[in-house]
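What follows is chain A.
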Amino acid sequence: MSSVVNPFTGRWIMEPKTQNVWGNQHATWFTFMGVGGGLFINRMVFGIEMGRFLGMTWADILSLVLIGVGGLILIADLGKPLRLLRSLLNPRTSWISVGAIADFTFMGLAGLWTLADFNVGGGGLNLTGLPWHGDGTLGLVFQVVAALAAIVVITYPGLVLASSPSIPFWNSTLIPMQFLVNGFASGLACGLIYAAIAPSDVTGDVLTGWLSLTTGMLVLSVFLQIAHVLNGTYTHVAAKVAVRRLLSGNLQVAYLGGVMLAGLVIPLALITYALSASGSNASMAAGVAGALILVGNWLSKHTVIRAGTYASLF
Partner candidate 1 sequence: MIQCKVIFAGLIKRVVGTSEMTVTLPAGSTLGDLLADLTARFGQEFEDKILLNGDLANHAVVMIDGDYAREVGGMQARLDRQTPAQVEIVLLGPPLLGG
Partner candidate 2 sequence: MAVALPMAGVTEDVWIPTACDMCYNGCTVQVHRVDGVAVKIEGIPGVGPNYGKTCAKGLSALMNVYSPNRVQAPMVRTNPQKGVGVDPGWKEISWDEALDLFASKIKAAMDKDPRSILTHTFDRYTYSVAKAFSTAVGSPNVTMGSAGIFCGNGTHPVAFTLTASNEIHDDLKYCNHLLMFGASAGFVGGHNAMGYSVEMQDARQRGMKLTVVDPVLNYAASHADEWIPIRPGTDAAFALAMMREWVIVQDHYDKTFLKRHTNATYLVGADGRYIRDKATNKPLVGIAATGAALPFDQAPSDEAALEGTFTVDGVQATPAFVVFKKHLEPYTAEYASKVTSVPAATITRVAHEVVEAASIGQTIQLEGDTYPLRTAAISWYRGISAHRHAMASGMLMGQLNMLLGAVDVPGGVLNSSSMGPTWRPNLDPDGFIYPGNPLAGHMKPALPRRKVSAPETLELQELFPTSVYARAMLWLGLLEGDKFGLPYKCEVLVTSRGNIMQTSGDPDTMAKAMKTIGFIVSLNPFEDETAAFADLLLPDQHSLERLTPLVGNPNNFTNAASVDESGTWNFQQPVVKVVEKARNWGEVLIDVAFRAGIGPDMNTALNAACHITGEYQLKRDQKYTWEDFSDRWTKSTVGADHGLDYFRKNGYLKDEARLAKYAYPLIHHGGRVPLYLEHFLDAGVAVKAYTDSRDIEWDVSDYSAVMDFQPCLTEKQAPAQFDMWLVNQKLPFMAGTYSAENPLLMDLAKRNSKVFNIGINRATAARKGIVDGDEIWIETPIGKKVKGIARLTEGIHPECASAPGMFGRTTAGNKDAIGKDGSRGVHFNNLVQFTLDRMDTVSAALDSCVKIKISKA
């Protein structure tokens, strides 16, 4: 990173300026938090457990790991990492503050709830006796609050972008909605990958259920991407610059090739094929689709960040 970051003062020409404040680390922790949040909620709502390990579902473990690692990347990227806790102080107006609180809440509650499933078995350590284990009233409370926190964790990075009056292409509610949809889609994608890894564990109609759910998410995601691009084209000249970079500029391959084609269209095709196919073909197709969805999710964060363009003052 250069010694000073101010996207405006590179060339003192009055022109739309490309943002260089956030880069791929942000794309990465945005994605990790989205997928992590999606996994937890999908496990809770659709029971996508992806198998168990020491009593805990893989979905819960992965969700905690992903959001944890995402948080570490975020912290490492801070100018003053040791002042991390100060970032909880301004939830009233700062989405990062809200997100930080949600991160800690989720890690706390989801962590405790998952621990309550911990059972080595055979007389080893068994924490299932904890009062908030499983779906007891306390257990449900922990899960619901953790789930709400997870939704915030998935969405707040998008809200941070959307709250910038400076970058017209970011300043749209479509971005947080994209983050939310991508979060769920990615959660499901993990399920599909699991179905490919352990086909026996995922019966035909369960897989069909997941596939149709994913289809819904992908269609919604396609719609949101197109809406965002169209919105960008007609609202502000700086947004038009961003869109031009996505469609025909330096981000064309990553956006059209990565986000739209690899991340959405091909998975949709594979899923449609998987719905009609059966057995190992279906689960294999589903698995590939899932992997592509995850890649597409990272690329959508990467391209939206890179495309961010400040409006020129005159």
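The rule we apply is simple: a contact is a pair of C-beta atoms (placed from the backbone, for glycine too) under 8 Å apart; a residue touches a chain by one contact, two chains touch by 3 or more; residues count from 1.
Regarding selection, all candidates are chains of the complex that A comes from, given by their letters.
Computed from a predicted structure; not experimentally measured.
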Q) chain A is shown by itself; which of 1 or 2 touches it in the complex? A) 2
**Q.** List of chain A residues in touch with candidate 2 within their complex
**A.** 9-13
